[in-house]
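For this depiction, one protein chain was excluded, whereas all remaining protein chains were kept in their positions.
Order of writing sets the chain letters: A and B. Residues in each chain are counted from 1.
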Amino acid sequence: MKPKVAFFDFAGCEGDQLQVANLEEDLLTLLGQVEVVSFREIMKEHNEDYDIAFIEGSCTRLQDEDRLKQIRKNAKIVVAIGSCATIGGINALKNYKNLDEVRQIVYGESARLFDTYAARPIDAIIPVDAYVHGCPIDRNEFLQVVKSLLLGKKPEVPNYPVCVECKKNENICAFDRGQFCVGPVTRAGCNSCCINEGTICWGCRGLIDNPNENSQKEILIKYGLTVDDAIGKFKLYFGWQEGKR
Amino acid sequence: MKIISKDEFSNFVDALIKDEKWNVIGVKAKGDKFAFGPLENANELRLDYDVTLLPPKKYFFPQRETLFTYNLADGSSAKNPETKPSVIIGVHPYDIVALFHMDEIFRDTKSDPHYFEKRNSTVIIGVNMQKMSKWNFAPYMGCAIVDYGYDLMLTDLGNRYAISVGSQKGGELLSKYAKNVNSALARDIQLVGQKKREIMNMSQQKFDFSTEMIPELLKETYEESGFWEKHAEKCLACGSCVLVCPTCYCFDVKDNPDLALEQVERIRTWDGCLLEDFAKIASGENFRPTRPTRYRHRYFKKGKYLFDRFGFISCVGCGRCSSNCLPNIANPVELFNDMYHEIHSKGVKVSPAQTPEVNIQTEGNIDYVPRLATIINKTVMTPNETLFEIKMDDGSELGHKPGQFAEISVFGIGEAPISISSPPTKKGSFEICVRKVGNVTNKLHTLKVGDKVGVRGPFGNGFDVDALKGKDLLFVAGGLGIAPLRSLFNYVVDKRKEFGHVVLLYGCKEPRELLFSKEMEELARRPDVEFKATVNWCPDGESWGGNIGVITTLIPQVSFDPDKIYAIVCGPPVMYKYVIADLKARKVPDDHIIVSLERRMKCGVGKCGHCQINQIYVCKDGPVFNYSKIKGVPEAL
Partner (left out) sequence: MKDEKGCEKNLEIKVHYVTRVEGHGNIYVNVKNGTLEKCEWSIPEAPRFFEAMVVGRHWNELHHITSRICGICSIGHTLASLKATEAAMGITISEQDLKLRKLALHAENLQSHILHIGFLVLPDLLGVGSVIPLATSNPTEVKTVLSLHRMANEMSNVICGRTTHPQRLIPGGFSKIPTMKELVALRKRLQDSLSSIEAVANLVESTAKFPDFKRETEFIGLTSADEYALYDGQLASTDTGNAPVKEYLSYTNEYIVPISTAKRAKHARDSYMVGALARFNLNYEKLSPFGKKVAGIFGLKPICHNPFMNNIAQLVEIAHSVEDSIRLIDELEATGLKPQPEYHKLDIKIKAGSGVGAVEVPRGILFHDYTYNAKGVCTKANCIIPTNQNHGNIELDMKALIPKILDKTPKEVELTLEMLVRAYDPCISCSTHYLTVNFV
């Protein structure tokens, strides 16, 4: 019996489900291993009977919590996919703002009509069994996780920083290019894809288990950022994790 | 020595590229840095570089390589396709020395076929440094110039290169692909000598003492935790220093199935001892949990442990670690100078280290491919532990000694080290007692009788059975520690007459965690074995008639002659120091205490680095150790 798989989304951009749709021929191979019962991005059908639930997006309001709890109840395995679901993602940027003000900026006088609370990852609401980090997720890593689950293995998520992959890829360090990178404290697994393309690590996969945050901030400042900007670098993706620490 | 014009040298390189027989690799510009990469034409070659981002070791020990591929359904494996021979152009002398270090490490005891296949089919064309990175201190390490390890060695003499031919392979390459190669005149030979002398003075780094003192300095500093904490305070544990190192060789091994779940690649990837999970075992225990201890390990490995075994400090002074360390704490020159001054200020006199006696032997190749075996019996012992009886498919015996372990492959998941629980006296099959702690062991528990597993080994140093003959034996087992001890204990019981008084002390947390309970009951009835069991506590609803308390509470209950008794101890990491202290209090001599240790034994053959405790590889030198030999090894117990 092929395991039944369902996809769900909360506050996010749906870019992660798009990565799955973008698997092309691999998607067809994957369909030989699993039965997709719900995947709104590409199919009409929906079914509440599933074994593995992939959840994209953060929880940003109270009313979404019940839906998450229902998914947890239905699924044997819950997998958070994408930064919004695994660490709160870019949504957590607003957690640093006065939420009333945020609503005011976007919706003006009608602000009171729109609910919101601090953006949070899925595991702030329900237990999560596996994570596919990244904004967006890496298609290969997604497949690695699916393969692991199919084989009855707990998917391995690296607990080392992006520098490891960046060195293996023989990139020139972003700092040597006059840029500011949070790769030394960010969880690897992306194959240092942003630095490979000539930019920086923005931190989308979240902090490693035991980051040396003081040292990282010192480095940012040593290479020329102001204290506020160094802190700003951490706010971009680490908002929820920092709030918890 | 030969001379070739630069134009002809370019033609030589282009001729090599044109001949599809070779992978032609050379130093190329990458942004304002340099890297080894495949050459499309000779113009890309930048022999005036200072240092490359990664050393050329990536061609022999790649960042990621497939060891072999196997079929998920039946475990049958296929060999890798053969690789094309390579020519690597532009290797600096320090990187040539580093390759020599790698050669020694990869041939130690057993030779690594994946490394040497590539190494032996590659031609190295070295070049003497024209520029030196500001971090480079190769002259201090004796690695700035080299007279071995290359096939050809170039020295830039303006409009021409002087070429030293270092091997027949190099000479043949030159005569086949190069034109207008002349013998060097005395003037050019002199010029090369002058260049080399200049190189020896090019370093911008400065050691305040002779680098030959490094091993001794380290010895004096191990316990100075303040020193290491100070230096490692800013360490990000990012692993950059070890990943760019030309002599680092630690690796991880993983299984990577294809999407159709038919074929599985077993791959090895670079790993690094600075990374947090490097010495962490499946049960969660981390034997080097803090940044300072990992930071210290790196320096000790380079400057002391490898020196003691191979006779060289495994640092060639390339300076890559220094230049890649963002908090700027990885420069060995700064660290060792600081260490020297600190030791000196304490009035400790340190002299150059004596070169140790080196005797590296190679006995055959490492076989990374497991042999197929079948589970023929499965006995569930507790909810978490099961005893598996396994038979080799080719009908052979595993051929182990008591105390050895095997690497067990669960197909599609990976490989894990598991100690053998049955004595060698049991023929036709062997037993392993496995606790569910990680992916491999969890999956193993779901396998059924008749299912296949892979077996590599036996590995390691078992118990010296002959030395124990005629002796009184005190077995002390805690929890799953009974699993490896059982291989010896049952052997002793099978050959009962050959041993003196035999005592088994066995403890676990609570009665339902007791392993081999049937065997224990039988033991308790035997007149020729003294058996005592204890539990830490007995919860309501469980019954227990024996001792309650930790394992050490049993030691006062047995009497023995400390000079005649040999204590054999195995249990969870926390247990050793208490048991050993009690044994010592009972006057048991250190060399009468034998321990079996658990670490993250990944390769099983002393290469991957994960199980290393100070200078010792548990997989190769252990897991069984005489306490007297490791009591001075701080990370051991």
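Heads up, the rule we're going with is that contacts are C-beta pairs under 8 Å (C-beta built on N, C-alpha and C of every residue); 3 or more make two chains touch, one makes a residue touch a chain.
In this text the structure is predicted, and so the values were computed from the model without any measurement.
Trainee: Which listed residue, A:Lys4, A:Lys94, A:Lys153 or A:Arg187, touches the chain dropped from view?
Mentor: Reading the full complex, the residue touching the unseen chain is A:Lys94.
Trainee: Pick out which of B:Gly31, B:Gly226, B:Gly470 or B:Pro539 touches the chain that's been left out of the picture.
Mentor: Of the listed residues, the one touching the omitted chain is B:Gly31.
Trainee: Specify the residue from the set A:Asp64, A:Asp129 or A:Glu156 that touches the hidden chain.
Mentor: With A:Asp64, A:Asp129 or A:Glu156 as choices, the missing chain is touched by A:Asp64.
Trainee: Mind pulling the subunit A residues that touch the left-out chain?
Mentor: Counting over the whole complex, subunit A touches the hidden chain at residues 9-19, 21-22, 24-25, 28, 31, 36, 39-46, 60-61, 64, 89-91, 93-94, 97, 101-103, 105-108, 110, 113-116, 135-136, 172, 177-178, 193-194, 196-199, 202, 229, 232, 236.
Basically, only the chains that are shown with their structure count from here on.
Trainee: How many angstrom lie between the CA centroids of subunit A and subunit B, rounded to a whole number?
Mentor: 35
Trainee: Can you list the subunit A residues touching subunit B in their complex?
Mentor: 26, 29-30, 32-33, 143-144, 147, 150-154, 156, 159-161, 163-164, 167-173, 175-177, 183-185, 208-212, 214-216, 218-219
Trainee: Where on subunit B does subunit A make contact in their complex?
Mentor: Per the touch definition, subunit B meets subunit A at residues 30-33, 35, 53-54, 58, 63-64, 233-240, 243-244, 254, 256-257, 259-261, 269-270, 272, 275-277, 291, 324, 326-327, 412-413, 439, 442-443, 446.
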